[in-house]
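Below: one structure, written as structure tokens.
A single protein chain has been omitted; all remaining protein chains appear in their positions.
Chain lettering (A, B and C) follows the sequence in which the chains are written, and residue indices restart at 1 in each chain.
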Amino acid sequence: MKITVKEIEAWLEAFREEITAHKEELSDLDQAIGDGDHGINMARGVKEMHNLLETKSFQVPGEILKAVSMVFIGKIGGAAGPLYGSAFMKMAAEAGTKEALSAEEFLGVLRAGKSAIVQRGKAETGEKTMVDVWLPLLKKFEGKQEIDWDDWENSAEELKNNTKEMHAKKGRAAYLGARSVGHIDPGATSSYYLFKALADTLREGS
Amino acid sequence: MKITVKEIEAWLEAFREEITAHKEELSDLDQAIGDGDHGINMARGVKEMHNLLETKSFQVPGEILKAVSMVFIGKIGGAAGPLYGSAFMKMAAEAGTKEALSAEEFLGVLRAGKSAIVQRGKAETGEKTMVDVWLPLLKKFEGKQEIDWDDWENSAEELKNNTKEMHAKKGRAAYLGARSVGHIDPGATSSYYLFKALADTLREGS
Amino acid sequence: MKKLINDVEQIVDEMLNGMTAAHPNELRRLEDTTVLVRKDAPVQGKVGIVSGGGSGHEPAHAGFVGPGMLDAAVAGEVFTSPTPDQVFEAIKAVDGGKGVLLIIKNYTGDVMNFEMAGEMAEAEGINVKQVVVNDDVAVEDSSFTSGRRGIAGTVLVHKIAGAKAAEGASLEEVQQTAEGVIKNVKSMGMSLHPCTVPASGKPGFTLAENEMEIGTGIHGEPGVERTELKPAKEVAQILFDKIQEDMQLQKGEEIAVLINGLGSTPLMELYVMNHSVAKILQQHELQVEETIVGEWMTSLEMAGASLTILKLDEERKKLLHAPADTVAFKR
Partner (left out) sequence: MKKLINDVEQIVDEMLNGMTAAHPNELRRLEDTTVLVRKDAPVQGKVGIVSGGGSGHEPAHAGFVGPGMLDAAVAGEVFTSPTPDQVFEAIKAVDGGKGVLLIIKNYTGDVMNFEMAGEMAEAEGINVKQVVVNDDVAVEDSSFTSGRRGIAGTVLVHKIAGAKAAEGASLEEVQQTAEGVIKNVKSMGMSLHPCTVPASGKPGFTLAENEMEIGTGIHGEPGVERTELKPAKEVAQILFDKIQEDMQLQKGEEIAVLINGLGSTPLMELYVMNHSVAKILQQHELQVEETIVGEWMTSLEMAGASLTILKLDEERKKLLHAPADTVAFKR
């Protein structure tokens, strides 16, 4: 499996479709334990990303990841904007100028994104944020040469579902204290869609 | 029939009971074509009047009418306060220091009240105000030596009901224009209760 | 009815105490009255200005008491004109020897109560004049009726008459200036949501989710027309057209604009409204000398807004910009 601009574009486009289709769900989750805008924020970001992908063409994965990071930083706003934006920024740096990435290399790119999120947001696992998807998912598949995309998707889904029973310690939901328990974290959910979109793209493409 | 302090007190007490019992009705009528406070305003006035009657004693009808006029002016507020207040003020002046009034004299007292309302409010009949009860009612019984109190009460009721089809020209309801048609005027209704209370008092007392 | 209050019967009293507690250096409550006066009233050698009306229009009227605007505000029960004895106390407290101007909004109750107070004051030798504000073009102007209501334009009458009095003008001059404002100020309002008079506990009217009311007053009264919900630019056009029908403003004319929130409309929406209004005024090539956006003459928690336009001349322009130092309006 080789990941080139084509795969990245397909992945991001699939991500856009997931977000657009689940905009309400994301906002409803955020309504319950936050301020109800996560779906709106993400939809605004991926819409702008779509415009970018439509109008510009890219040579290498690093280039597209960089351009998308700027869109996310400049368009999403809220907490999710800097987090996804920083993630893609670091992913771009990690991808560098390589034309094609192996599965292993691509996992390294995603791990760089995860590090950026942790660095920017200072959250640990168990604090009911998107970190609870990124960190354990990438840990589970660390060092894998080939990825079982069904396992990947199911793991991501399980991880985001696990946030339901967590007591939020970071982000807006933390203000609710114990009342945050019983609701799935919206950012973990959008991250699940990001990873589901990746599975759908690469599973088909494989 | 002789009207002394005793009859006046009984009348005003009966008026208080009517207003208190119909406070909601008066406010609802005012809600429809005004600002919804007529029942509240009148109830505040008659409550204070009741306190006055409980604590002070009076020698002549003129004295009690005067004291009540001050309460109405100082407590009712809105449009109804100055109108009822001015009416009772002029009624007091007309009653003077007489200890007892004949039916004819008492009709003269009420006519003085009516003139005060017309002078203060500058409304004519047909403009959907309390004037549409006061003016035709007193005209109908003008010069009568004895009063048929059933006729009196029915006439007052009919007159206030007649305001329903009128297009308001004075008071707050005038702002509604044609939309005021179809609702009975609240001030005409409180005036009806004033005259009904009078009938009930003097009918029993006769 | 959900309100942040203690006791329906004590609302006005507690509000007035809450105001003097917050602004002890600016406002003083006359004992046993519902009158708030300037801390330093009466100001000798200055015409006193008294306004007021029912409560529920805050910051009107006590919020406008202070140097450059009002000397006293008389508060009635919610949406009910204050009584003559209260107004009379206000007049006595602010007469600094040059007489007192009463600024009355044109409601039968207000006019009669203030007039009676004026008669009481005249009887005690205080020189009293009055002006009656009737800026609401939603209501037809007719000599057969009690005429138009006074609404948000009243704030501009307060400002300009107050500045004139502060200059040391005579009672007749202040009255004349106020009359000039009244002739040249027109307003029209609309609402999205009614309000509930505390003592009644029920909203003044009901509106469906897709309805709005055009021509609403400031007392929870229904308006003159009910339509489906429209975007701000159409609302702005409706309000402007009705005002313009009456004012016939010409290209290049200098005006002041007041966008007034009725109580629960967020400032965000008032500025969106101003965005739409400004565009219309530009199309008409009107010269906007001043725009005032905020909640000045409210109607409890009614949602909605009114547009007020004041035609300026040199004097009004100068007085509008003159200093004012009140709790709610500073310049």
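Please note the rule applied: contacts are C-beta pairs under 8 Å (C-beta built on N, C-alpha and C of every residue); 3 or more make two chains touch, one makes a residue touch a chain.
Note that this is a predicted model, so its numbers are computed, not measured.
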Check: shown chains touched by the absent chain are A, C
Residue touching the undisplayed chain, where the options are A:22, A:90, A:114 or A:172: A:172
Can you say which of C:97, C:168 or C:266 touches the chain missing from this structure? C:266
Taking the entire complex into account, which one of C:19, C:69 or C:102 touches the absent chain? C:19
Just checking the interface: what residues of subunit C touch the absent partner chain? 2-7, 11, 14-19, 21-23, 55-56, 58-59, 63, 192-193, 209, 212, 229, 231-233, 235, 259, 263-276, 278, 291-293, 295, 298, 300-301, 303-305, 328, 330-331
In terms of residues, what is the contact footprint of the unshown chain on subunit A? 27, 31, 34-37, 40-41, 44, 73-83, 86, 120-121, 169-172, 174-177, 179
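What we mean here is this: only the chains that are shown with their structure count from here on.
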Based on which chains are in contact, what kind of graph results: line, ring, star, complete or other? other
Using mean Cα positions as chain centres, tell me which chain lies farthest from subunit C. A
Need the CA-centroid distance for the pair subunit A / subunit C, whole Å please. 54
Distance from the mean Cα position of subunit B to that of subunit A, given in whole angstrom: 76
